[in-house]
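On to chain A.
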Amino acid sequence: MTRDMNKYLREGLSGTRFCPGCGHGILMGAILRAVDRLGIAMEDLLFVSGIGCAAWIPSPNIGTDTLHTLHGRALAFATGAKLVNPKLTTIVASGDGDLTSIGGNHLIHSARRNLDVTVICANNLIYGMTGGQTASTTPVGARTSTDPDGNNFRPFDICNLVMASGARYAARFPVTRPNQLIDAIEKALRIKGFTFVEAVSPCPTQFGRRNSTAEISALYDSVDSLCISKAEAQTMDEDERLRHFVVGEFEP
Partner candidate 1 sequence: MNNTMSKSPVQVRIGGEAGQGVILAGVMLASAAMEDGRKVAQSARYGAAVRGGEATADLVISDTPIDYPHVEIPDILVVFSQQTYDRFAPPRTEDTKVFYDPFFVTPSKTSGGSLREISATEMAIERFGKSTSSNLIVLGFIAQLTGVVSEASLNAAIEQNLPSRHRAVGLEALAMGKKAALEVGG
Partner candidate 2 sequence: MTGRERVIEAPEVLVQGNVAVAEAAIAVGCRFFGGYPITPSSEIMVRMAELLRAGDGVFIQMEDELASICAVIGASWSGAKSMTATSGPGLSLMQEALGYAYFTETPLVLVDIQRAGPATGQATHVGQGDMMQFRYGSHGDVFPVALVPWSVQECYDLTIRAFNLSEKFRIPVFLAADEAVGHLRENVVLHRNFEVVDRVKKGAGDPFGSPLRDGVPVMPSFGDGGHLMVTGSTHDARGFRKVDDPEIHDALVTRLMRKTLDHVDEIVEIEEHMLDDAEVAFFAYGVSARSALAAVKRLRSKGVKAGLLRALTIWPFPEKQVTQLGAKVKAIVVPELNKGMIAGVARGFTGTPVHAFTQTNGKIIEPERLVKFVEELP
């Protein structure tokens, strides 16, 4: 991370705990650059996270108030903290398993209530910290430790899910396109109400090595090549579309 972002990092840390090639470091940089563009003061920022690799993006790395909570419950904790102190710019940063599986109910209800928070979902398509198990976001056919022959269940389209639940804004970009990601996070933070940014963030350790793409740059290339626009998505049948990531912004 470049030196001008150092002010956002907690003192006394020496590097993150992310695996080599993890996309979460890029995402952390994108979050902080968006915050920096908006000039939000450190003491006005609260990061809330759940459990999993992505929950470690803010905790302990980002030097603001951080609330590192239980698995799945980040949004519920954030609800109480934000309602009592509405001045806090509240960012929930957590993973796909945390936010959409064990925490799925809190996700849709926070969107329904239009809770004024920005949710940043690092979607690595798998349970990384616990050893590569199938997630509610794992693509059909992808191999995991619990589905070595390939996952049979359709993944959530999380952006669609939160928009249908009442979100004011959603966006999906891969960490391979950091500038678009920063723009989306900045926009999400500007919009009052429930906003959501899904960052497709590949996991070389758990996803990559099980799906013939262990080499980091190859994995990044393959993820990026699977990203399609909304217009391109319209030309595909459902099965084909489900093998891709529809990137872009989603607004009510």
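Things to note:
In this section, contacts are C-beta pairs under 8 Å (C-beta built on N, C-alpha and C of every residue); 3 or more make two chains touch, one makes a residue touch a chain; residues count from 1.
Selection rule, in plain terms: all candidates are chains of the complex that A comes from, given by their letters.
Please read all numbers here as calculations on a predicted model, not as lab measurements.
Per the touch definition at the top, the candidate among 1 or 2 touching chain A in this complex is 2.
Residues 10, 12, 42-44, 46, 48, 59-60, 63-70, 72-73, 75-85, 87-88, 105-106, 109 of chain A are the ones touching candidate 2 in the complex.
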